[in-house]
Every structure is written in structure tokens, then in C-alpha cells.
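Removed from the display is one protein chain of the complex; every other protein chain stays in position.
First chain written, first letter: the chains are A and B, and each begins at residue 1.
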Amino acid sequence: MMVEIKEKIIEKMLLLIAFSSISILALIAIFIFGEGLPLIWKIGPKAFILGERWVPSQGSFGILPMIFGSFWVTLGALLLGIPLGLACAIFLCEWTPPWAAMVLRPTMQLLAAIPSVIYGFWGLIVLVPLVRNYLGGPGLSILSGSMILGFMVLPTIISISEDSLRALPPSFKAGGLALGATHWQTIWRVLIPAARSGIVASIILGMGRAIGETMAMIMILGNAVKMPSSFLDSARTLTTNIGIEMGYASGEHRQALFATGVILFFIIMILNSSAIILSRRRMG
Amino acid sequence: MTQSIAKILIWIAALSTIVVMVLILFQILREGLPILQLRFFLESPRSMGREGGILSTMIGTIALTVVAIIFATPLGVGTAIFLREYTRERKISRIIRFGTDCLAGVPSIIFGLFGFVFFVIHLNMGWSILSGGLTLAAMILPTIICTTEEAIKTIPYSYREVSYSLGGTKWQTVTHAILPNALPGIFTGIILSVGRSIGETAAVILTAGSSLVMPTSLFSPIRTMAVHFYILAREGISMEMAYGTGATLILLVLMINTIAQWLINRYIRHRT
Partner (left out) sequence: MLVNPKPLLWLLPLLVILSGVGCQRSRAGITVAGSTSVEPFAELLAEEYMIRYPQSHIYVQGGGSTAGIEAVRTHAAQIGMSSRSLTSEEKDLYAVTIAKDAIAIIVHPKNPLQNLPLEKVIEVFSGKIRNWKELGGNPHLIVLVTREEGSGTREAFQKLVMGKEEISLESLVQDSNGAIRQVVSGDPNAIGYISLGLVNEKVKALKISGVEPHLKNIVKGRYRLVRPFLFLFKGRPEGEANSFLEFVLSPEAQELLQKEGLVTIRP
């Protein structure tokens, strides 16, 4: 009897513990929204999201330049990361001599493990001067940021895409080759479309990581607060907006930064949920 | 024809990924390795970080990571046990998994904001090892849950059968048959989390502060190595020290990654 009661208690305790991740998520939402929503309400969501001027000292809190900044930097990162990532995934899956896999796989894991501040630093020292001297502009630009960010999301895209490709039944590949297609044609027309949902999930997750990156972007993007008009322009993302001004902000300014966090939170939740739903569908 | 072009392009892609990685590592290690003498690790930063070493930042990093792991491991392992052993009900496990997956996707700056407003201000812990550690714990929780679950998954059902047939209760089965065999997986999760915590900057600056002084209690503010590197590199205080700190970070991460990989290989081989 005692044993049964003890078992029941343990089960209930574990249930509570298991809800910790949901509870933390809820706490995060509650506190961030609690600090940020009042400001959005006060200014008006439209003025906040569509406003083009961010001048806290004058009480102007429009985050449109940052939304555009996040958008362009992420787009650039994906333009680099998707082809490169898919290529590496295909390479690892189909074409690799064992020695190459032994080099590429650890490389990939290392890419994922390196702290973002190191990426930012390298970008600052090597990439930014290159862009400035050969392409123009201040060097601290969307282009530089996208390039570094592209490399930072590579591991995500590669590993999930590779998993999806590997999970395909071998009959797909055998069937394609049996029909007379070349290796490449089989990959391009049979395997990749079949692994489509996994690949898309990897891209969405990569997008989420790209949008969420802060430190490296503060170092490389230049953080100008205007609407970007070219890839060589400096820009500011939603994350760097928070990161660069949070240290000093107080009062309304701080609330506005939390409000930026609210918008960011929404975007990330939507992205993440789509990725999760997509991969669930893939798992069947 | 397309095949050959495609093949070449793909090789180029794979090679360029490796090349860039090597370039990044090479740059930092080349400048930083010469700085890494014993003195570097045994002295704290002096004179705004221009002289001395990185001792206080190392202690800070260790303290922060330890606190994070102490809090995240019971929660993570408990969650994984619950998901794997205690529930068949799909709805509950789906909700929990959704929460965990979402938590894994939250950007570090949001964790930083949360940690700041919740631990530093609301709970009045101030900028401290505790605030930073608890925030980090929330960040690494999904990783611990995931790897523990994977570890438990690989344990053959026969282990449980034997335990039940011997008259064991569910909990006894967990503690005597499941957990001991899942330990390598749990360790892997911990080590991966350590790797991540070491590199974390945004959330740490907002919750643990940036004090260079050696901490005296859990409520002391500290500067971690990653934060120190960021500040040194940005302020241009001492490029030498920056490279040294960066090299240390890279070496640590390399080491941790290798250990984690070795663990993963070892316990997978163990099963099959």
C-alpha cells in the first residue's frame, strides 16, 4: 500500500517536472509581454510596427527598419546557406568517399559549436575590410552579416536535410537508377523532392536561428537605424536593436526594447511551430 | 554532363565549407596560441583587461555552467523519464514536446531579456552567478531532455521486462534498470550543454554582469570568457588578450565537442 502511494507521488512529481519546459516558456512570454505590451498599446501597434523612425530620446519607437533589417539579413543568409547546405547534405549522403566524410562531419559539428562572438570577430577583422575595400560602403553591412550568418546556419540545414535524405527508403534511389537516370538526376528529381518536407523544415529552423542571432550581428552590421536600401548598407535587426541599447535603456526606452522582443517572440514562435508541424508530418 | 557539373559544384561547396572553417580557426589560433602561457590562466585581468590573464573569467564561466547544469539536469532527466516511461497518453506528451521544441528555438537575447526582468529585477537577485546560471539552465533544458530521451530510447525493452518480472515497481525499474544505462546519454547532453554555455554571450551579459573581480558568492556578478572576449574585441583594449581569450574558447569548444562525439559513438556502439 505504502509502495503504491509512493509510486503515485513520484508519478505526480515527475508530471510536474515534465511541465517545466512549458512553464518556463509561459514565464518568458508573460514577463516579456508584461514589459513590452503596454508600450505597444500606448503607441499603437500600427505606429510601432510600421513606424520608420527609432529615436528613443524623442519618444519615437518605430521598428520597421529593424524588421526590414532582419528580413534582408536572413534572406541573404539563406541565399548562401541553402545551396551550400543542401550541397553538403547531398555530399555527405550520396557522394562521399569515406575519408571526406570523416573530415566534413566533424567540421560541420565544429561549425555549430563555435561561439557566435568568434564568428563576429572574424567577420569584423577579415570580411568587413574586404567588403569595404572591394565592394564599397562602410563594410559593416548586410552583405557581411549575411555571409557570416549563412555559415552559422549551415550546420542546422545540413544535419536535418541529411537526416531527411537518409530516411528515404532505398527503393527510391534504386527505382530512379533502374529507370536509367543518372546519379545526379536521381538525386535532383527523385530524392530531394521526396525529402522535401524535411528540407523545408531544416530551412525554417535555419531561418529561426538566423533571425535570433545577436552578438555576431552587432559586431558586423553597423547598426544604423534607417531603412536599408542596398546590401552594402548598414542595418539593424530586431535582435541587435535589443542587444545594443538594452545596457543603457530605462523607462519607456526599455519597455520599447521589450516590445521589440515581443514582436521577435511572435515571429520565432510562428517559424518554430511551422517547422515542428512540418517535421511531425514527415515522421508520419 | 549535368552530372559532372553538379558533382564539381557539390565538391566545391563541401570544400569551401571546410576551408572557411579552417580560416576562422587558423586566424584566431595563430594569434592567440602564443599568448596561452601558464601565467595567462593563473592571473586575473588587470588594468581594464590590458594585463594579466583570464582567471576570474574562467572561474566565472565554470561557476555559471555548474549552476546551470545543477538546475537543468534534474528537470531535464525527470522530463525525459516521464515522457518515456510514465505516459502513453499522447496529448500530454505532445504538449510537453511542443513546449520543449519551442523553448529550444527561443533566441538567446530573449532569454537574456527574460532573465534580466525575472531574476535580476523581479526576484531581486541582481546581476549574479545565480541569475545567469538559472537563465542558462532554461536555455540548456531542451538539450538535456532530448539527449536523455534518446539514451532511454536505446535501452532494450527486455531490461524493463526483467525488472518487472523480478517484482520491481515502476520507479525501481527506472532507478535500477533505466537510469544507470542512460547515464552516458545524460552525460553527453550535459557535455553538449557545457559547450553551449561556454559560448553564450547575449543572455549572460544581461544577467550575470561583467565584473572582472573574482566572485565571492553566488550573488556576485561575473564576467565569463565569452563576454570578456566580446568586450576586449569591441573596445580594442588589448587585441593580444582578445586573441588569447578567443583561442582558449576555441580550444575548449574543440575539446568538449570531441569528448561529446566520442561519447555518442561509444554508447551507440555499446547498444548495437
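Note that contacts are C-beta pairs under 8 Å (C-beta built on N, C-alpha and C of every residue); 3 or more make two chains touch, one makes a residue touch a chain.
The structure displayed is predicted, hence computed values, not measured ones.
For the chain excluded from display, the touched partners among the shown chains of the whole complex are A, B. Only one of A:73, A:191, A:244 or A:259 touches the chain withheld from this view, namely A:244. Touching the chain that is not shown, out of A:45, A:129 or A:193: A:129 (per the contact rule at the top). Screening A:51, A:83, A:106 or A:138 against the full complex identifies A:138 as the residue touching the chain left out. Residue-wise, the contact with the chain that is not shown comes from B:209, picked out of B:32, B:112 or B:209. Annotation for subunit B: contacts to the undisplayed chain at residues 46-48, 67, 70-71, 73-74, 77, 126-127, 130, 175-176, 179-180, 209-213, 216-221, 231, 234-237. Seen across the whole complex, the unshown chain contacts subunit A at 53-58, 128-129, 132, 138-140, 218, 222-226, 234, 236, 244-245, 247-250, 253.
By definition in this document, only the chains that are shown with their structure count from here on.
Averaged C-alpha coordinates put the centre of subunit A at 18 Å from the centre of subunit B. Listed in rising order, the residues of subunit B touching subunit A in the complex are 2-3, 6-7, 9-11, 13-14, 16-18, 20-21, 23-25, 27-28, 74-75, 78-79, 81-83, 86, 92, 95-96, 98-103, 105-114, 116-118, 122, 138, 141-142, 145, 169-171, 195-196, 198-202, 205-206, 226, 229-230, 233-234, 242, 246, 249-250, 253-254, 256-257, 261.
By the touch criterion stated above, subunit A contacts subunit B in their complex at residues 3, 6-7, 10-11, 13-15, 17-22, 24-25, 27-28, 31-32, 35, 83-84, 87-88, 90-91, 95-96, 100, 103-104, 106-111, 113-119, 121-122, 124-126, 151, 154, 182-185, 187-188, 205, 208, 211-215, 219, 239, 242-243, 246-247, 257-258, 261, 264-265, 268-269, 271-273, 275-276.
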